[in-house]
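After the structure tokens below, expect a handful of questions from me.
What you see is the complex with one protein chain gone and the rest in place.
Chains: A, B and C, in written order; residue numbering restarts at 1 for each.
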Amino acid sequence: MSDQKYFQNITTRERAIFEGAITMGALFHQFVGTPVSIDSAPSLEKAIEESLTLQPCINNVQVSINREMLEKADNEYEYLSLTGDMLDVRVSSQYQEVNTVVRMHYIEELQYPLMYVEEVD
Amino acid sequence: MSDQKYFQNITTRERAIFEGAITMGALFHQFVGTPVSIDSAPSLEKAIEESLTLQPCINNVQVSINREMLEKADNEYEYLSLTGDMLDVRVSSQYQEVNTVVRMHYIEELQYPLMYVEEVD
Amino acid sequence: MSDQKYFQNITTRERAIFEGAITMGALFHQFVGTPVSIDSAPSLEKAIEESLTLQPCINNVQVSINREMLEKADNEYEYLSLTGDMLDVRVSSQYQEVNTVVRMHYIEELQYPLMYVEEVD
Partner (left out) sequence: MSDQKYFQNITTRERAIFEGAITMGALFHQFVGTPVSIDSAPSLEKAIEESLTLQPCINNVQVSINREMLEKADNEYEYLSLTGDMLDVRVSSQYQEVNTVVRMHYIEELQYPLMYVEEVD
């Protein structure tokens, strides 16, 4: 039983990029909206990392939730809903001999949390 | 600054039930779909508990992800997407002197993960 | 087959409030994060309304996504991720003779999209 036959038409490098990208898109849309505070941020980061590392070809996920933005939560409930702007994420994928790092972080000049391939070799 | 004026038309007991119910609906729809395995289940349970406890009037959340269902994951990727059927959750809310426990778990005869008020006093 | 026995300990009015609240929490956490623009807002509003109306005891859901906020999307991608601040929602629940409207909208003085019981009778 194998999924090999579905990936005949792309290169090893393309496969590694493909899997990293799926996982980054998944991460954003699964967890955005989650209530988060300074105190709960570590457990949320860890759960995001461990759950997304399960996906095919993913060997590491690093998530950093911006603590400065959490500190600024000045509503009386003292937490925020997680947004893409708070996230700095690195998803490491590997397929055969190719390793990639897909990155997402907020880029001021784009006013957008951009996802891109930070490393591939 | 306070939200008191928005809750004049309901009783103390109704408020406690209302807040517990919001949090249970939130929990289900935030986290269903998350990749999960035997190994990652503890960190996911903890993150769900800590994040949802932040919501108004919630003082405790207990989440148990069904390990038997995770063990049965017999696809080659060795993880599953979290579903409502795997979850047994207790959300404890308090408003003034009223405490509730809102529960969700899969009920065989209903074929449905039912949410209901397990305790209120 | 019925879920009646799980709701013996709450009143008819509490049941109607409970179901409205679950659905509002569900709505927020299911759809926050969805890409949305001026052009796609109508189909997203309709899908939210139709899907959440399926939940137990819900007979109507009205969703309005703030068009002014969408117009201000000045990044080069011309869309935003849906946030709670953009939403004005009314969930109508009915249980036996009791009708409720649970409302959510952003409240400036709270800096928070508050969920509350707008009507119950």
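The rule is simple: a contact is a pair of C-beta atoms (placed from the backbone, for glycine too) under 8 Å apart; a residue touches a chain by one contact, two chains touch by 3 or more.
Just so it is clear, the model here is predicted, and its values are computed rather than measured.
Q: List the residues of subunit B that touch the chain left out of this view.
A: Subunit B touches the chain not shown through residues 28-29, 32-34, 74-77, 81, 83-84, 110-112.
Q: Extract the touching residues of subunit A with respect to the undisplayed chain.
A: Residues touching the hidden chain, for subunit A, are 1, 3, 6-7, 9-10, 13-14, 17-19, 21-30, 107, 109-110, 112, 114-117, 119-120.
Q: Write the list of subunit C residues that the hidden chain touches.
A: Counting over the whole complex, subunit C touches the hidden chain at residues 1-3, 26, 30-31, 33-37, 39-40, 43-44, 46-48, 50-56, 76-79.
As a convention for this text, only the chains that are shown with their structure count from here on.
Q: Classify the inter-chain contact topology: is it line, ring, star, complete, or other?
A: Chain contacts: complete, every pair touches.
Q: So what's the Cα centroid distance for subunit A and subunit C, whole Å?
A: For subunit A versus subunit C, the centre distance works out to 28 Å.
Q: Using CA atom averages as chain centres, what separation in Å is found between subunit B and subunit C?
A: Averaging C-alpha atoms per chain gives centres 18 Å apart.
Q: Need the CA-centroid distance for the pair subunit A / subunit B, whole Å please.
A: 24
Q: Give the residues of subunit A touching no fewer than two other chains, as numbers and ranges.
A: Residues 33-34, 76-77.
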